[in-house]
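Provided herewith is a single structure, encoded as structure tokens, for subsequent inquiry.
Heads up, one of the protein chains got dropped from this complex, but the rest are sitting where they should.
Let's look at chain A:
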Amino acid sequence: MAFPLPRGITPPEIAFLGEMEMVTILPRQRLEGLELLGGPVEPLIPPRRASMPLWLALLLKRQRRANILPPSWLHPEPLSFILDIETQNEDYQHTFSPPPRLPGQPSFRDRDEIANPRPQFTMDGDRYYPSSPFLPQNVAQESVPVGEPPALPYHWLEVGTMLLDAASDDLVDPDQIRRLLKELREVRMAKFRAGIDALDAAAMGGGGVALTGVGAMEVGEGRGFVTGVVNGLRKIGASKEQARREQMAEEMANGEYDGTQDEDYMDF
């Protein structure tokens, strides 16, 4: 009770996490390599491009020591393409546009292929599968791979907003981008809200809301409300759930349980 902040993390904290994303910069001055806690930063030699965490890139940008190359998705065309998917495409009427492809995931075109993730290895030889923020989703790409539709990364809203704030002169048509980001946000929040209808299924076991491709900031904003709704539904439905469980236990005891009535019970 004494802790003044609500449960979950606040928008500035989410933005702080988003600052870990690697971006590409074009340095204007030389800088020797830095040994930071989050990993080494390569030496900056103009006009060679370099990748570094967003927070450092923003710092250098504010000091006019570097220019930031916008991520491949932060251009008007890919954004309006994504906005089209979000609003026009029948398949994505109730879900978010697909997130960027993870390494090893079959690309959008041949998605019937079985996913075959390629593991990476730590220095100790342990296998791991990288995920955001350790994937370079926000670096500028020389050429977009063929057949790869643009997609919004996990920290899209944070990175987009921060770059618009600090480095709008490096972006192509920043006003257009700002407008598109705002529209995307509104469309996706509306979808998030429409998911409430499906939440009771989620609270009662089975069913649920598809959140594939959701962004960090959207989760952060929806957290309090969604957990509140699910909690309320759970409490109201408690007696029904109790009856259901008793009935199921009875059926199990009578040997009538054939495992088809309730699949999530099978997992235990």
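Here is the rule we use: a residue touches a chain if its C-beta (ideal position, glycine included) is under 8 Å from a C-beta of that chain, and two chains touch if they have at least 3 such contacts; residues count from 1.
In this text, contacts and distances are computed from a predicted model.
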item	value
Name per UniProt, for the chain absent here [options: "DNA replication complex GINS protein PSF3", "Large ribosomal subunit protein uL4m", "Protein wntless" or "E3 ubiquitin-protein ligase FANCL"]	"DNA replication complex GINS protein PSF3"
Residue touching the undisplayed chain, where the options are A:41, A:102 or A:196	A:196
Interface with the unshown chain - residue positions in chain A	6, 10-12, 15, 161, 165, 189, 193, 196-197, 199-200, 217, 220-225, 228-229, 232-233, 235-240, 243
